[in-house]
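Submitted below is the structure of interest, expressed as structure tokens.
All protein chains but one are shown in place.
Per-chain numbering from 1; labels A and B assigned in written order.
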Amino acid sequence: MSETPRVLRKITGNHLEDFRLGQVFRHKGGKTVTEGIFASFTEFTMTTNPLAKNARYARAYGYRGLVVPPGLVMLVAFSQTVEDVSENARANLEYIDMRFGAPVYVGDTIEVETKVLGVKPSSSNPKLGVVHVQSTARKNVGEADEAIVMTWQRKVQVWKRDESKTVDEGEVAPDEVACELWLPPHQPGRDYKGMAHLSSGDTYFEDFAPGTRIEHWRGRTMTDEHIHLTAVLDNTSQVHCNQHMIDLNPKQYVGGRLIIFGGIPFTLCLGLSCPDVHDNALGDLVYHTGRHTAPLFAGDTVFAATEIRGKRDHATRPDVGILETRLLGHKFEKSEGAAASDEAPAGYKKTQIFELDRDIVVKRRSHYA
Amino acid sequence: MSETPRVLRKITGNHLEDFRLGQVFRHKGGKTVTEGIFASFTEFTMTTNPLAKNARYARAYGYRGLVVPPGLVMLVAFSQTVEDVSENARANLEYIDMRFGAPVYVGDTIEVETKVLGVKPSSSNPKLGVVHVQSTARKNVGEADEAIVMTWQRKVQVWKRDESKTVDEGEVAPDEVACELWLPPHQPGRDYKGMAHLSSGDTYFEDFAPGTRIEHWRGRTMTDEHIHLTAVLDNTSQVHCNQHMIDLNPKQYVGGRLIIFGGIPFTLCLGLSCPDVHDNALGDLVYHTGRHTAPLFAGDTVFAATEIRGKRDHATRPDVGILETRLLGHKFEKSEGAAASDEAPAGYKKTQIFELDRDIVVKRRSHYA
Partner (left out) sequence: MSETPRVLRKITGNHLEDFRLGQVFRHKGGKTVTEGIFASFTEFTMTTNPLAKNARYARAYGYRGLVVPPGLVMLVAFSQTVEDVSENARANLEYIDMRFGAPVYVGDTIEVETKVLGVKPSSSNPKLGVVHVQSTARKNVGEADEAIVMTWQRKVQVWKRDESKTVDEGEVAPDEVACELWLPPHQPGRDYKGMAHLSSGDTYFEDFAPGTRIEHWRGRTMTDEHIHLTAVLDNTSQVHCNQHMIDLNPKQYVGGRLIIFGGIPFTLCLGLSCPDVHDNALGDLVYHTGRHTAPLFAGDTVFAATEIRGKRDHATRPDVGILETRLLGHKFEKSEGAAASDEAPAGYKKTQIFELDRDIVVKRRSHYA
């Protein structure tokens, strides 16, 4: 080795000026869902739906085995897109039309493609702009059970690297993606009642009334475990795991601290709501829209609530109904002198951190219990 | 959504007045033992018995694969009972007659039922009482290899919610539960000696002398990892994971901090004792009685010791013997000005945290090495 080697530093990810309208990224890596990541995430979130906990129950319902819950499908698929789409992002603005398809099992391998639907420079800040993308996740590409497992759009605020560069501004139409939630057929011969004690008895479709808000009872304090959890997902964004980078310039970063990857409160809120809302769900149909409304840090305790906004029949399946909900996440922050209220105890204010408009396919008691 | 939704908060778990003598809970969920939870717990405890570490060794002994160690069987089974039995408990008072049956393998699904044996209001505190229960865990219910894997009783101190309610006081007899430890047959043709180097050479049945106490050498510092570990077990008790709840009223909670779930020192003490005590065990027969004698917090370092209290032959198997032990867990707490003693170094006192009377089935050197 010579004493003066040539030094290389690769720029990873794309900046605003690098995105081309209609461009398609076939993301690197892909990820096989192991029992390791399944246990870390499904169980960390306190998910209670037996489809994700009890293999004999899942098989009896017609699944091949333990079902990877939608929150974990989302985390694995979403993380595959980070390097190309949001490694140089300032913030993830919105999740849009997130739909689920085939069930994902342990051993399945997920690969993702993303199309650029829109690029728009900021009118006020020449260093920023918004990128609008559509991503689709497939499992077991090239194998007999290849299937689409998820598709979604998102808008993300991305930094520009070189202000002088032009931007490929505009918007193109999203692709039609055939992604419909697979449901195991209801078979009258199956002994659903004999397994009914394994899920909660008061979360069938008949039990929900629009106009109610359920304050979920459990809270969960996050620790710096989030660094490990984020790495295990292949999310490579440095704002979640590089304390030295934060220390050099804390003012540049939200809160001056390592921020928790948004996918973690996303899936944690889903888990905290599970015993009250989707213990008897067969799947999540669509997340119409969702966003993070405040950052989360190690030491914060996450709580969740669900608004029941509507109910409707399923087009083809009388054994289930569709529950229209809004999932809300929040935490409490110290607030000197604040009086107690319906919203928060004395000395605290309630800060909303997450919201997600979510349609769920829920079993009817008439058919399953 | 109307602006004034009706707010629901579900009360989870039972209070003293909710328990009925003879009542049976068929607990929700069930849990499939994945390789994820197997690795987190078996290996976190520093278990050294090759049956739980080396699949080719376990198969050569006649097991189907890696054997889930008794501490993890207990954690998985016990946690299934928390919501119904002890979500509203003040303390777990005693483990009684905890017996093991069929071996548990990765992929097995555990489901648990609990019968209420006794309810007794406190004579001194109208807000408290003791509930006495008997729980039985089965694996693979309804499948060809359905079997009882564990049965136990416990007494737990539970809060009353409404002091004016009457309590179903009394005691009923426990059920007879056919739960006997399965042992792989000793087959003279197997090359046990060729594998003997994989376990410690000085922990055969012949090596133990009643009247000795083994101070296990290794210690293990617990971190706030306990929050994650507890969630992964489906233990939903908020005193282990909800820092906000503690902050609002620290005096109500032991130590004013998140307390570590007792199952964690239980299994950690088992692991720390493994190289000296059960490296050559084929299984744990029974835990006659056990209790937590002091709380454990993040930052504490756990140590363990084992008293050898007796030895006896196995009724039907000349290749093994039964070792009668008491497992003790302890930690050291700072104690200003304390002199050094046999028990603790200067400036510290020794605090016992756990004890368990435990009969173990141990291989004889004459047959295995």
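Just so it is clear, a contact is a pair of C-beta atoms (placed from the backbone, for glycine too) under 8 Å apart; a residue touches a chain by one contact, two chains touch by 3 or more.
Here the structure is a predicted model, which means the values were calculated and not measured.
Screening B:29, B:275, B:290 or B:329 for touch with the missing chain picks out B:275. Contact with the chain that does not appear here is found for just one residue of B:46, B:91, B:172 or B:248, B:46. The chain that is not drawn here is touched, among residues B:9, B:56 or B:312, by B:56. Interface residues of subunit A facing the missing partner chain: 1-2, 5-12, 26, 28-32, 34-37, 39-40, 107, 109, 111, 140-143, 224-225, 227-228, 231-234, 236, 238, 241-245, 248, 258. In the full complex, subunit B touches the hidden chain at residues 34-40, 43-46, 48, 50, 53-57, 60, 66, 106, 194, 197-200, 202, 209, 211-215, 217-221, 223, 225, 275-276, 279, 299, 301, 303, 307, 309, 326, 331-332, 345.
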